[in-house]
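Following this message is one structure expressed as structure tokens.
Excluded from the complex is one protein chain; the other protein chains are retained at their positions.
Letters A and B name the chains as they come in the text, with residue numbers starting at 1 for each one.
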Amino acid sequence: MRVLHLQINGDAVEVAAPEHWTLLEVLRYTLGLTGSKQGCDKGDCGACTVLVDGRPMLSCLMLGALAEGREITTIEGLMPAWRQAGGEGADPVQEAFDRCGALQCGFCQPGMLLSARALLNEKPCPSRAEIRDALAGNLCRCTGYTQIVQAVELSIAEATGAEPESPAWAPGENPWKEAERAGLARGKGKG
Amino acid sequence: MAARDNHGIDAPWKGGFQVIGKAHRKSDGLAKATGQAIYADDLQLPGMLHAKILRSPYAHAEIRSIDASKALALEGVHAVITGADLPIQYGVIPWTPDENALALHKVRFIGDEVAAVAAVDEDTANAAVKLIEVEYELLHAYQDPAEALVRTEPQVHEEIRGKAVKGNISKRVELQFGDLKAAFEEADAVVEDEYFFHGTTHTPIEPHCAVAQFTPDGVLTLWSATQITHYVQRALSRVLEHPESQIRVVQPCLGGAFGGKSDPFSLEFIVSKLAMITDRPVKCLWTREEVFYAHRGRHPMRMHYRTGATKDGRLTGVDAKILIDGGSYSSFGLVTTYYSGQLLTGPYDFPSYRFDSTRVFTNKPPCGPKRGHGSVQPRFAFEVQLDQLAQKLALDPIELRRRNFQGENTKTVNGQRVTSNGFLSCLDAVEEASTWKARRGKLPFGRGLGVAGSMYISGTNYPVYPNDMPQAGIQLKVDRSGLVTVFTGGNDIGQGSNSMVRYIVAEELGLDPYDVRVVAADTDLCPVDLGAYSSRVTFMVGNATIDACRKLRETVVAAVAAEWEVPAAQVWMGLGEVFDVEQRDRRISTREAFHLAEARSDTLGATGSYNTPKLGGDYRGGTIGASPAYSFTAHVVEVDVDTETGRITVSDCWVAHDCGRALNPMLVAGQMEGSAYMGIAEALMEEHDINRFGLHQGPSLLDYRIPTSIDTPELHALIVESLDPEGPYGAKEAGEGPLHPSIPAISNAVFDAVGIRLTHLPFTPGKVLKALDEQDTAAPRTAGGRPASRPHVAEEHNA
Partner (left out) sequence: MLRLPKFQVVTPKTVEAAVAVLAEHGERAIVVAGGTDLVPNMKHELFTPDVVVSLASIEALHGIRRDAEGGLRIGAMTPLDEVARNPEVTASAPALAQAASLIAGPQLRRMGTLGGNVMLDTRCQWYNQTYFWRQALGFCLKKDGTVCHVVAGGKKCVAAASNDSAPALMTLDATLAFAGPDGTREVPIDAIWHTDGIWNKKVARGEILTEIHIPARATEHRGAYGKLRDRGSIDFPLLGVAVRIDLGPSGQVEDADVVLVALQARPIRVKKAAEILRGSTPGSEAFEDAARECAAAAEKQCRPMPNVPGDPDYRHRMVPVYVRRTVVAAGSSSGPIHHV
């Protein structure tokens, strides 16, 4: 057992965990931060991606003991950080994933979203090829990545005030805008 | 069919749809995006133990003895169980229960479960597993299905459900329709070829996980990553010999399935038994390796097809012989064997058809239902065969398909009823979007376009266990706050079925979707739905939802009409209000209307259900593959073939799919894109196979290569709506059909690109090079790059 002093989602956390536990196990099974997922056991799928000092890394390969002194952001931290910064709703990337249908089973998406968030923090207007490259360590089995890429592009378009591109399945209309106009796109009582 | 099952294709209120047809968010989207959604492994119960499983290192062996004493003696170990503790067999198909949660007398593949340990933590459980001593006596192991077909000793299974197994044959189906002999006599052109479809597996990113709790009142609760809550409840009751009424099965949020979680799985019985023994909650989370052993993925098939056509391209007959490698257990194999033939009979019309399919047992991880169950493999063979036929007859491959279109409201050669059929529109859509006419056959050497079509079921009318009760049930509960809670047994596996239910209730009752909440897949709370398989949920649960809503709406409208003293027909519900259609300023909120109705009648609620009409051909097995509605798909794929490396790169895939009506086009598109991606992955990269030792060749997400974002082409989802008369508002399935054509379309595109026919999957670069070498030997390429042998004119006609 080792007492770890971790910085997680802005909180200083003290937690005791066995030395051979990975950061993912510490997050999920001692801290109850179950948003980070486990898919492959050993660094092949990216579902466990967290931000370490702002950069996407795999918590299933990082020993908990080596996370000391580093700033960890998990999927649970994105929305509160956005709200604290004065934003409404969830982080715009999270909102875009929801609005574009990118969340099917949702299991890979915590990792995918953090990779997408880090990309946009580093480069606000990446090309489609750069988006695909940045997400190439996060396996998704449901979407064929199409709606994921669309979601990232939607958040870029909105951040820059550009017109979001209309998808193939909605010829001649722009569903992203329409969904918002209909007022049915978000839960009641949410900002 | 009961009248209650047909609701028509129109919006419930005149003035059109308010919710249906729009790109609404999913009901659980933000919960998933923020990490709040709870999946099975996210559950932690007080005092919970962890289970680990000892697996067989041998492919085929008798178990001589098991000694668990050292494991039991390890500190922290609470229980060890073996096959003797769970001797009753099960299987998802009631006729073939050949599985034990833990091997009873013999093991049948490397990875078969032998014993299980419950301990205070995973490390202790793992340590205990290593202390269990098992003595085996080895048996001959079957790797090759061709051997299993002819060799009868030893048997992988001696008997199933008291009935002797014939050799190693799991199931044989031979059916013939029409006059095949005449068909081939009248054919001007015949193509005949061998095709091979390899094994692939589902690979949901979430591994299987189950948590069981047994409370002092005798109630067993199981939370499991399953697609079939209801069947799991039944199977648990049977195997544990515990009353079904005292078993509750709950499906938490599910991290993908694709058919890989639609059998009852050993870990569900194991954690349940261990919880009952230890009086502690028990969790088992499989490693990724264990998920590969559980498998139930796509059956490898060796297929021989012969197809005849007249010179104007009309199909005269199809003759198929298929050998199916079933792996070590039956799973859905009985159905797979039927589906391998039964689901080929659309969207094309052919007057005669024969198929002879045999599924054999081998000592490999068991195969089962993967997205497009049983029909993806024959579809591959047949659609390549159609391309060969088009080549032979010098017809455009799209034109050949058009000429054989079976039409709407028709019957297939094997007696299946087809209602709506938008296949021609699908062909038109992909032809136009891909600029096929301008480019097919005209692209530079190395680049090509290919087309393929397909058909799939929207559920079947045959439940997995025979009964006359509805296939899907719905319950509505109205709260005085204005909230409507819907209870459905339907399993949302990520496809969005809970959202679909929400949209329908909002549409029917004129509510904001956020005033509808869905409780799903909990056997204590929800009426039965048979589960998320066979693409049945939207069609059946959707219809049941409309059914329940119409009953509730009748009560509410009647109460308001009485209050206002107007005819009920004058009272409409929409946008959160109930109003008098003749006098628009007379309106109350839906919430007030609910209060009125509750005061005038009773506690508000309603039930609804759906059952299929009686369908199917009038012969043994004729109901297998019978569906209340069929979906249709066409793909055009564009490929680039590097003739030096043999690598095929798919740049674009245009997917046109007839889903009847898109209840939410964004979610339909997601299913189409995900299906096409999965098909392309199977064609180019994935391979689930064993090596020469009978071991899985690479049971990890490193070695089983599923495509990343940069390996996936641009996918263009083109939705076609044929408005089926029996689907909910006309809807049909969208989650499985659009996988089928990807694979043959790639083969056909490679032919257009470089003139080789790929008939054996997967299309590895090595196979491409080999085919190119053979082509070079046969006829050197012309100066223009295209092979001289590239045929344009039919030469060889059948007499």
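Assume contacts are C-beta pairs under 8 Å (C-beta built on N, C-alpha and C of every residue); 3 or more make two chains touch, one makes a residue touch a chain.
Here the structure is a predicted model, which is why all the values come from computation and not from measurement.
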| query | In the complete assembly, which of B:Pro97, B:Gly448 or B:Pro707 touches the absent chain? | reply | B:Pro707
| field | Among A:Asp44, A:Glu76, A:Glu95 or A:Glu153, the residue in touch with the chain that has been omitted | value | A:Asp44
| message | In the complete complex, the non-displayed chain touches which residues of subunit A? | response | 2, 18-22, 24-25, 38, 41-44, 46, 49, 55-58, 60-63, 65-66, 68, 115, 133-134, 136-137
| query | What residue numbers in subunit B mark contact with the hidden partner chain? | reply | 55, 57-58, 110, 122-123, 126, 285, 287-289, 642, 644-647, 649, 685, 693, 695-700, 702-703, 705, 707-711, 764-766, 769
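Just so we're on the same page, only the chains that are shown with their structure count from here on.
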| query | Residues of subunit A touching subunit B in their complex? | reply | 28-29, 32-42, 44-45, 47, 74-76, 78-79, 90, 94-95, 97-110, 113, 131-133, 135-149, 167-170, 175-176, 178-179, 182, 184-188
| task | Can you check the complex and tell me which residues of subunit B touch subunit A? | result | 19, 22-26, 28-30, 32-39, 41-42, 44, 202-207, 253-258, 285, 287-289, 433, 493-496, 512-515, 662, 665-670, 672-678, 700-702, 706, 708-710, 712, 714-719
